[in-house]
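What follows is a set of notes on a single structure, which appears directly below.
Just one protein chain is left out here, and the rest sit where they should.
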Amino acid sequence: MAIATTVLGRLIKAAITLLAIVVLNFLLIHAAPGDPAAVMAGEAGAADEIFIAQLRERFGLDQPLYVQLWNYVGNIIQFDLGYSYRQGAPVFDLIMERLPATLLLTLTAFGISLLFGVAMGVAASARVGRAGDSVITGIALLFYATPLYWAALMAVLVFSVWLGWLPGFGYETVGGGFTGLSRALDILKHLILPATTLGLFFMAVYTRMTRASMLEVAQMDFVKTARAKGLPDRVIRRRHILRNALLPVVTLAGLQAGQLVGGAVLTETVFAWPGIGRLMFESLQARDYNTLLGVFLISAAMVILFNIVTDLVYRLIDPRIGATR
Amino acid sequence: MSDTVLRIENLTLDLPSGADRAHAVHDLSFTLARGEVLCVVGESGSGKSMTASALMGLLPGAVTIGGGRAIFGGRDVLALPEAERRALRGAKIGMIFQEPMTALNPLMRIGDQISEVFEAHGLLTPTERRARALALIEEVGLPDPKKIIRAYPFQLSGGQRQRAMIAMALALEPEILIADEPTTALDVTTQAQILDLIAEIRQRHGMAVMFITHDFGVVAEIADRVIVMRHGEMVETGPAAEVLAAPKHDYTRRLLDAIPSNAVPRPDRVTAAPALEIRNLRKTYRTGGGWGRAAREVRAIDDVSLTIAKGEVLGLVGESGSGKSTLGRAVVRLVDPDSGRILVGGEDMAALDANALRRARRRVQMVFQDPYASLNPRARILRSISEGPVAQGVAKRDAEARARELLEVVGLGADAADRYPHEFSGGQRQRIGIARALAMDPDLIIADEAVSALDVSIQAQVLDLLRDLRARLGLSLLFITHDLRVAAQLCDRIAVMQKGRLVEIGPVDEVFLNPRDPYTRSLLDAVPGASWADGGSPARAEAI
Amino acid sequence: QEQGGRLDIVVQPEPPSLMLGLVQNGPTQMVAGHIYESLLRYDTDLQPQPSLAKSWEISEDGLTYTFHLHEGVTWHDGEPFSAEDVVFSADEFLRETHSRLRVSLNYVESITAPDANTVVFQLSEPFGPFINSFEAGTMPIVPKHIYAGTDYANNEMNATPIGTGPFKFEAWEKGSHIHLVKNEDYYLDGKPYLDEVFFRVIPDAASRAVAFETGEADVLPGGSIENWDVARLMEDEDTCSTGEGWEFLAPHSFMWMNNREGPTSDERFRQAVMYAMDREFVRDVVWNGFGKVATGPVSSRTNFYTDDVTDYSHDPDKARALLEEMGYDGEPVRILPLPYGETWQRWAEAVKQNLQEVGIEVEIDSADVAGWNQKTSEWDYDLAFTYLYQYGDPALGTARNYLEDQIEKGSPWNNVEGYRNPELDAKWAEAAVTLGKEERQKLYTEIQQEIVEDAPVAWLLELEFPTLYDCKVQDLVTTAIGVNDGLRDTWIKQ
């Protein structure tokens, strides 16, 4: 009950935030030089004023900005993301076509990074001050400091070109005609490189955070209590320290999972992954306003969604949250 | 002794280089007999906790065993390999810690935390563990065991948590129970209940108890034998009655002298004009409100009226959460009351605007409970003290000169002004806090638990200082405390609060000797060691 | 020729739409050029070849063009194709949507279909390059039964284009690939040979090279990878390459120089820029040896080219002397590179270095495609890189950049530099409607000589975009627009 009302409250706040985002982004994007008509005229390799005027009219760009904004917001309120005149399709369809690929990539990367990150953090904290700790911390720092796109290029070079183990780009074998399980396997094969590269950075973040958090919790009084009970270190670490140490990691992870959904532009570009990060970048360059705004809106909605999910997860882990004391 | 369970021989614990001294504990030897309660007393930092940790094998990494043996069951527990030590922990030696708020895992149910003890030693099946946990919860007197077993620590009060801790320590009926200040953080009534519980359990299970405390009242209540420690060394040991009645060592004597005696002086009735008048004050806290959740309401002050005369010391007592601090903070408007009036020297504090309030503030100052937290760690003492007067318009040079003067007054020496808070001890810091309050030249000082955090010996110094200042400067004082003995020492009148209401107010002797309200009586009954102080104190005429 | 097989071609960037009648940018042409057809195709010497029209006649006076269409042609949805479709496309649809074609259509008085298989274009004046207007990107024939009387831009069928071409649209996974399949009912027996074609969308140039290396893609059309990779990939013996297929477009690169204001308004400054640039170095280093130093406004691959013009070979001293003469005061100029990848960026950097060597202060401006369009079409630049397609005839591709009546704020594909030379304008006009080949050549030679002297823009290179492909692919490039309409004849050696 309490959870339901909190979620409802969050949703209402979220709606307001989203609306504000729509307006801000609308103004931002229209402040950029050039417009979709100019881009399309440019691409056509030839254009005259009739052509450009036609395009502007078709896109509704001939109207004053506030009218355009008013119309757009009006549409958004009715859950209509508008139409991409450039791509000749409703924005919602365009995004939905891409969203699954993005979710697959980012959630896998996120899962990998969280899993390995926490595991490495725990392992490092258990060996604190010894060689094992230094090795793990060193690796994490290196992952953290390596530019993502550089790692991506290297990964393609090594695993795809030199070793030929994994496909270097794309979402699945084009025209492979796979169905069912073999299709899933095929996608999985394509997923490995991009998901791992994308995950490296976050893995480093989680490793370091888990390690620090584990060490901090290990100093707490209740850990002493647990040791006084005669529990083995292993159990203490897992049951008492880890669970408490996970709380800040979960908070951060929730924030990042949401961010990831809208933000894997670099990975999607290098690996030719058909996700919405790329759609965003391409729409920006083409000044495909509606699509760009749509992507922003959807990814902001994802961020909010993930924040809510994080809160729920947090409640599961920490009984103190949401209880009336 | 024939049934000795534990024998410590020449235990030395080394501190890392750079610590304030070389050894946490030096050349300590003592024995613990079956069924006996051994109290270990001493000032903060004297090595009490380290001794206990060494026995449990839970020393912090920086502290190492420098030598000595601890014979338990024929073996030296200090030399055992980790696995065997672990087998002892919980099973043969149980331990309770000081801080009930943090000593339990906040994310685990109480029942699981108790069952875990059996699991750690590979005993019983899960269902049996649960049944035993339930029985233990019942045994330590927790209400509604079925509910408690499923509760999380945050749903329990401090006393209840401490009981849960005891249940854990008792689970495997250890031969030795080590209790490291298990009642220090609790209020008097709860403290008394826990002490009773430990005594009762000791009798029922016949275990040996090593009880660490710095409170001689507690010692008098439960100890069979006493060890007095100082700077890591044992300075005196013997049967409790003997040590309390006829301390041999100088240090012990000083510790005992520092304890406020229960003698209640008959104060001069003060009749001067009121320095502070509180009329029908109310304050209700509402928290957790918002989307769909019912707000929780706490009536922290419920229709309280009282006055303090010029030059009078009014003690405000009551158990934890009764609203004492809220009242004190409302007077200085750190808390905004819901209704009622606060008149300081006849001026209504609540009616002032921000600027007028800033000016009026100098008339009422506060000395805070925690000497560490109440000083800005990044500011020199001089700045901390002179900042207020400067803000009130005093010339900087004058304010600083006065600050140095005041440091002399509180017995610190003017050169303290140029140092940082972390370079002082707790007691010294508390004096600085008093100097800061005095610097504003107030009519009234509110001292909220101003001595609670201090060691008994330092506590005595600060109380002396306050008494002295009142005599010299004619200050009025609202003295908030939960320690009735301290209150008895200093105050002219006593006000007793319960659940936000003022249940009794009157001259200190009347309230203590003839409490009218049943709540006041129960508070007085709960004071540990009351009977000992009653019999042993030289000033027994007016004792409670 | 062998039947069957599949071909994977890289396309970049992803086309916004495949409806060739509405969108004519490069990627759209490359994909949709196999779905839609026009009346003619052009061989690599720019000679017209049959396509939907199996034969044609031009009247002596150059005013009447009669096309005889193939019989038995059907649209991909099964509807029969007829001359009515051609009339509808050229006279109604494209007049409204195709700005480049409008230039040619201005000379057309009427378009009629005397019978189902004949179309007649009646011109008002003889327009020399008119015969070059029947390529798929210039005059795509669209189905009348789908578009007549509808709002063309919002027609639902735009998403599933219907043409008469050798391949049919099958599927489009946005962000991944476009899938075309063989048109079994194609009107030429046995063609096409391929079963299916995948156009692969790979946004990063390095990844595109990798795709080719790993065999994911069989064809890298010109310009889809950076030049450095071209040389590297060509070392492989299974990799074939061709520079052909660009004759019709003949991309011709130059820098617009703002003739209206600033130092660039001075002819001597512009000539100094020409002398200052080391175009051979750029060709060899930045373009890896591909391309040819441009001598003037007309590409050597285009009709009516002449090299008998002022020679602007690299000569910093001459440049310095010219600057001295004009009294250049060191006012900085901005260079706007073309936002089409690293090559262009490097090129701008190299030019910047060249200009700095002769004492010109330079700053590189930056903009993405939209920003570039905005800046050039609003004339907010000093020097701006660009390249224009020549479409086989100076009247179609070249003239628009130099005519005074082509000065038009708002579009990047006209006289952006603001060059005004009324005398020449008259010559351009005359040359366009002159009938004889020699007469035209004479006029165009004069035009070229004079313009090169004025240096209204800084000509750079005749770009060459070699197309790389797996050697098993045969007959990939057979026409003057190469991969854009050539797959009809392509087959794979098994």
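By written order: A, B and C. Residues from 1 in each chain.
Basically, a contact is a pair of C-beta atoms (placed from the backbone, for glycine too) under 8 Å apart; a residue touches a chain by one contact, two chains touch by 3 or more.
By our rule, contacts and distances are computed from a predicted model.
Undergrad: If you had to name the missing chain as UniProt does, which of "Dihydroorotate dehydrogenase", "Biotin transporter", "Dipeptide transport system permease protein DppC" or "Multisubunit potassium/proton antiporter, PhaG subunit" would it be?
TA: Of the names offered in "Dihydroorotate dehydrogenase", "Biotin transporter", "Dipeptide transport system permease protein DppC" or "Multisubunit potassium/proton antiporter, PhaG subunit", the absent chain's UniProt record gives "Dipeptide transport system permease protein DppC".
Undergrad: From the touch rule at the top of the page, work out which displayed chains the omitted chain touches.
TA: When the entire complex is considered, the left-out chain reaches A, B, C.
Undergrad: With the full complex in mind, choose from B:Ala22, B:Ala373, B:Ala471 or B:Leu513 the residue touching the hidden chain.
TA: B:Ala373
Undergrad: Hey, which of C:Pro337, C:Gly397 or C:Gly482 is the one touching the hidden chain?
TA: C:Pro337
Undergrad: Sort through A:Ile76, A:Leu153 or A:Leu231 and give me the one touching the missing partner chain.
TA: Once the missing chain is taken into account, the touching residue is A:Leu153.
Undergrad: Out of C:Glu14, C:Glu135 or C:Glu226, which is the one that touches the chain we can't see?
TA: The missing chain is touched by C:Glu226.
Undergrad: Can you name the residues of chain C that touch the chain not displayed here?
TA: Where chain C meets the chain not shown: residues 205-206, 209, 225-226, 228-229, 232, 285-286, 337, 339, 341-342, 345-346, 348-350, 352-353, 363-368, 371.
Undergrad: Which parts of chain B face the unshown chain closely enough to count as touching?
TA: For chain B, the residues touching the absent chain are 16, 60-62, 329, 332, 334, 358-359, 361-362, 364-366, 368-370, 373-379, 384, 387-389, 391-392, 433, 436, 440.
Undergrad: Since one chain has been left out of the picture, which residues of chain A touch it in the full complex?
TA: Touching the missing chain: residues 17-18, 20-21, 24-25, 28-29, 31-33, 128-129, 137, 141-142, 144-150, 153, 157, 161, 212, 215-216, 219, 255, 258-263, 265-266, 269, 277, 280-281, 284-285, 292, 295-296, 299-300, 303-304.
Basically, only the chains that are shown with their structure count from here on.
Undergrad: Between A-C and A-B, which chain pair is linked by more C-beta pairs in contact?
TA: More C-beta contacts join the chains of A-C.
Undergrad: I'd like the Å distance between the centres of chain A and chain C, where a centre is the mean of that chain's Cα atoms.
TA: Each chain reduced to its C-alpha mean, chain A and chain C end up 39 Å apart.
Undergrad: Per the centroid of Cα atoms for each chain, what is the distance between chain A and chain B, given in Å?
TA: Computed from C-alpha means, the inter-chain centre distance equals 50 Å.
Undergrad: Quick check on chain C: which residues sit in contact with 2+ other chains?
TA: Answer for chain C, listing residues that touch two or more other chains: there are none.
Undergrad: Of all residues in chain A, which touch chain B in the complex?
TA: 1-2, 5-6, 8-9, 220-222, 224-232, 235, 239-240, 243-244, 317-320, 323-325
Undergrad: Considering the complex alone, what residue numbers of chain A touch chain C?
TA: On the chain A side, the touching residues are 32-36, 38-52, 54, 58, 85-89, 94, 97-98, 101, 153, 156-157, 160-161, 164, 167-172, 174-175, 268-275, 278-279, 282, 284-287.
Undergrad: Using the touch rule from the top, collect the residues of chain B that touch chain A in their complex.
TA: Chain B reaches chain A through residues 56, 58, 86-91, 94-95, 97, 99, 102-108, 116-117, 119-121, 152, 154-155, 165, 168-169, 288, 290-294, 296.
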